[in-house]
Each structure stands twice: as C-alpha cells, then as structure tokens.
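Structure record follows, encoded as structure tokens.
Of the protein chains in this complex, one is absent; all others appear in place.
Labels A and B are assigned to the chains in the order they are written; within every chain, residues are numbered from 1.
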Amino acid sequence: MIERSNDNVLFRPIDRSRFNQEELVRPSLSQWKETVLKIVKNKLAVLGLILLVVITFFAIFGPHMVSYSYSDQSLTTRNLPPSSDHWFGTDALGRDMWARTWYGARISLTIGVAAAVIDLILGLLVGGISGYMAGRGKIGDRVDSILMRIVEILYGIPYLLVVILLLVVMEPGLWTIILALSITGWVGMARIVRGQILQLKEQEYVSAAQKLGTPHRKIIWRHLFPNMIGIIIVNLTFTIPQAIFAESFLSFIGLGVQAPIASWGTMANDALGVILTGQWWRLFFPGFLISLTMFAFNVFGDGLQDALDPQAKD
Amino acid sequence: MYIIKRFFTMLVTIWVITTLTFIIMHSIPGDPFASDADVLPEEVLENMRAKYNLDEPLPVQYLLYLKNLVMLDLGPSIQSETRDVNTLIADGFPASALLGIQSLVIALIFGLILGIVAALNHNGIIDYLSMAFAIIGISIPSFILAPLLIKYFAVDWGLFPVASWGTWLHTVLPSLALATAPLAIVARFMRSSMLEVMNQNYIKTADAKGLSTTGIVIKHGVRNALIPVISFIGPLAAFLLTGTFVIEKIFAIPGIGKYFVDSIFNRDFPVILGTTIFFSTILIITLFLVDISYRIVDPRIKLTSKGD
Partner (left out) sequence: MSRLLEVEDLQVSFKTYGGEVKAVRGVDFYLNQGEVLAVVGESGCGKSVTAQSIMGLLPKKVSRIKGGSVTFEGEEILGLPKKQMQAIKGSKIGLISQDPMTSLNPTMMVGKQIAEVIKKHTDIAKNQIKVRVIELLAMVGLPNPEQRYSQYPHELSGGMRQRVLIAMAISCDPQLIIADEPTTALDVTIQAQILDLLKDLQKSLDTSIMIITHDLGVVAEVAQRVAVMYAGVIVESGTVEEIFENPDHPYTWGLLNSIPKYGSGEKDRLIPIQGSPPDLFAPPTGCPFAARCEYAMEICVQEMPDKKRTSETHHARCWLNDPRAPLVKDLISAGRAE
C-alpha cells in the first residue's frame, strides 16, 4: 500500500477485527416473551385480567364471607337496601344479595368455562380431523367434505333457538345448559381449527416435514399445535363470555338454572319490577357484575389478540 | 351455479331444522293434554288428540307436518282454539319486523359511522371515546340496558311510553335497547376493517393520484372496508332476532318473540315448532341474501365458484 502522507494516524487502515465484536445483535425476543410483554404494556388488557382474577376470587370465596346462604329466605328482611349486615341488600324473599350475587358468579363462570372447554375439545377434534384429512386422497377428501357439510348446516342454524328447544325438552339444570350450549357452540371452533390447519399445511416447513416422513403425531404436536395455540386461546377468551352471556340470557327468559339456584340472569329477571319500586340494588349488582365480566373478558381477549397478531407491531 | 347450489343448501338446512325440532318436540314424555287429563272425559281428549294428529304413529305425524309445511301451513295452536300458528305469526310479525329492521338500520348506520370516524382518528381522542362506548355497549346485556332506559327515559323523564306497543314513540326505547350491542359490534368491526384498508398500497396509490382525502376515504377506503362487514350482517340478524325475545318480554310488545317465549312455558308444541321454523327460515334467507350480495359487491369472488 502506498502512503502519501503517513503523518496522520487518522488515515491508517483500521484494525477491522473490532467491528466483529460490534456486530449488530438486536435482542430478538421469543414469541411468548414478546406476547407477554405486549399484554403487560396494554393497560386495558391488564385491567381485564385483574378484574377476572378478582371476580373469580369472589366467586370462590364470596359466598363464604357472609353467614347467609344464597337460598335462605326470611320474611322479616325483605327488600332491604345494602347495609353492614347485608352488603348488597336483600331481595323480595329476604335472601342475601351478596351471597346470591357471588353464587351467581360461580354459576356463570362454571357454565362459561365448561361450555368453552367442551367447544374447544369438540372443535379441535372435528376441525382437526377435517383439516388434516383434506387433500389426503379420496377418502380424506370425503371425510373432510362430510364433516364440513355437517358443520355448514349446523352453522346455518340459529344456535340460541336450538339451545332453547333443548332446554324445553331436557331437565333444567346447570349441566343441561352447558350441554345445550356446547351442542352447537363447537361449530365455530371447528371452522377456525380447520382453516388454520389448511393454512399451516401450505407452509413449507410442514410440507417439508411431511416429505421427510415425520410421523403424523409429531407433525401435529411439533408444527400444527404450537402455531394454532394463539388463535385458540384468543377464541376461548371470546367463547367464554359468549357462553356466560347466553346463560344469563336464558336464565332471564326463564330457561336457565331453576330456583333456588341463583344466576345473574335470573336475578336480573326477578328484579325487573324494581324499575318502578326503586330497589335499585336488586338490579344493579347482578347487572353491573355481568357487564363487568363481559368487559373484562372482552378487553383481555382484545389485548391477547393484538399481542399475538404479528402484523400489529405498531 | 353457485346461487342454485346455495339455494339447495338453504332448503336442506330448513329441512334439517324442521326434522330436528320435530324430533325434539316429540321426544318429550307425556302429551300436551296431560294437565287436562283429570278434568276432561276420555272421549274429549281422544278427539283433541285426533285434531292434532297425535293419535297417528310418529312417522305419519312427521310426514303430515312436512306436507302442511310445504303448503305453508304451520298447523293449529294448542293453547288457542281460534288462532292457528299462521295467524299468531301474522299477528306478531309486523311488530317484530319493525323492531328488528329499525334496530338493524340504527346499528348499521351509526355503527359504520362510528367505526369510520374512529379509524380515521386512529389513536386520537375520538377513537378512544368511540371504542370506549363500543366496549361498554358490548358488555352490557340488553336485558340490563332495557330496564335502565325505561327507568330514565320513560319513568323519570317521561320522554317515551314505559312499555307496550302502538305509536312510533313506543318503538324508540326497545329499538335502542336492541340496537346498542350490535351497533357497538359493527363499530369495532368497521374500525378494524377500515384501519386495515387504509394501510393498503392502493390507498397510497390513490394518495399519489392527488385525490382529496374525502375522495380517498369514501371511494377507496370505505368501499373496501365494507366488504367484510357485509358478511357480518348475517350473524348480526341472528343476534337481533334472539334479542327480540328479551326486548319484547321487557317492553310487553306483542311480537313473535313474545309468543315464542310464552309458548315455551305453555308447552304449546305446535307454536314452538312453527315459530322455530319461521325464525330459522327468516335467518337462513337473510344469510343467503347476505352471501349473495357479498359476492356481488366483491368482484374477486365469482358467483359461479365456491371460493370458500
């Protein structure tokens, strides 16, 4: 190398090895960590989660915090406003509203979670089989198309009508409602699962794994399931409140849980007359809590969805 | 041809619903006259069973019902001597339809406007307010909202009648109560659809053409953002329909929803069966129309292919 002026050190070639240490490494977060981080940053989603935890806590322990049971009637304590004795007041039959409200939370959450879990299992099964069999020879396509025809028809049936019909026929009760809700509820999940699987099957890494002879079970657990879990969880956060909503709706029109069992829907129905009599607490507590639960699930679900959506990077 | 295929799926769905409903209704032990068995002599009961074809074997009853259904006869009611199911539906339908359509229109118009305004104001104060309203609207069930509306707008302020049916003023509160949740859902849906569309390259192209902002938003933005929302009208109609059960009950509106709920408690099976089929048919036709119009609006989907 010819140097014209060697007096200036600045113009000496640099030791290039020092760049290698400075090699740009932007810390790449794992998807789960990033998801959690995004949810934590979303204040509304955090609020939703906290509310859900609090509501669940009271659903479990609330009824035990007072000496009254949800079904104890008392002629002397009818329609009392909230006081230090009856925190949420009492209803027309003198039953403690606090015990009833949180007992109702228990019923609502149980129905919501149970119905959503059954939907999930059935949906995964049907949607999974359908999606996995699609494009797998004549038999595979046949299986897929039969399952999808069933799903298509069920999807066209207004589900609340079916639920109402079933409830007319069956013995009323908690499990009847759960069963009735799941009989049509799984269809949505099945469609989502099938769509996801069909989409994932198009992905190169899945077809590569297939061509390499990876066993089916391994493809399902290694490739398909982890990639679907996000959308499934998001869907759960929307089916649970839907089921809760449906239950309270059914209870409200008189098809839900039967007396003396309390549910937010039946309590709201019992309290309809208070518009005229002014016993606001009888409508307020169940009404507020059901709205709060819906709100909590919705904002948490939204936050989760945003966090899991790779396109929503802000 | 897609429309024809889709039409047959529709007929099959209606048939499946009819059959399912029929089986469910007849799987109940005992008969609707069980409560009358003690008071009425046996011959009278026999006569009544004969009138409702209940003395025939079940398959025959089923075929008879289907035959009548094809002729659009939904059969007699058990509770009411004078009015058959067709009359009941004819009586209740105008109120229910008015309520449903009015709510649908409110939900669509205001929901779309709210969604568009929120999207254009993304992360601005209007956006936050609209979405706060939307999420609260979704969270409050109509059977909680309706009593609140009655308490304030009817009882306390006396702006509207408390309940019942008659003048247009009677329809305002029930329509609002019914429309709020769908309105909120439409607003959220439209907002996210709009946000997605406004990020598309063709919006940038429109901008590069020098079009005015309003022109871009309406011609290129809203039009494309509406497409996914159209497919949402079907479930929305279902939502409104079941909502009428509650709303008609709370406001004491003589609509089909109220007859339906009443018939459940009276165990009036022909009415349950008839109204279920009627409701389902209306919904399925709505879904069908939505599907067709969706395919007309979006040139990418051809009416001839399935394109699912």
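In this section, contacts are C-beta pairs under 8 Å (C-beta built on N, C-alpha and C of every residue); 3 or more make two chains touch, one makes a residue touch a chain.
In this text the structure is predicted, and so the values were computed from the model without any measurement.
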| item | value |
| --- | --- |
| Among B:K151, B:H170, B:R188 or B:H220, residue touching the chain not depicted | B:H220 |
| Given B:F7, B:Y202 or B:F265, the one touching the chain that is not displayed | B:Y202 |
| Which of B:V16, B:I136 or B:L211 contacts the chain that the document leaves out | B:L211 |
| On chain A, residues whose C-beta touches the chain left out of the figure | 1-5, 8-14, 16, 19, 22-24, 26, 313-314 |
| Footprint left on chain B by the chain that the document does not show | 122-123, 200-202, 204-213, 215, 219-220, 223-224, 227, 297-300 |
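FYI, only the chains that are shown with their structure count from here on.
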| item | value |
| --- | --- |
| Euclidean distance of C-alpha centroids - chain A vs chain B, Å | 24 |
| Touch list for chain B against partner chain A, complex | 9-10, 12-13, 16-17, 20-21, 24-25, 27-28, 135-136, 138-141, 143-144, 147, 150-151, 155, 238, 241-242, 245-246, 249-250, 261, 264-265, 267, 272, 276, 279-280, 283-284, 287 |
| Chain A - residues contacting chain B, complex | 152-153, 156-162, 164-166, 168-169, 245, 248-249, 252-255, 265, 268-269, 271-272, 274-276, 283, 287, 290-292, 294-295, 298-299 |
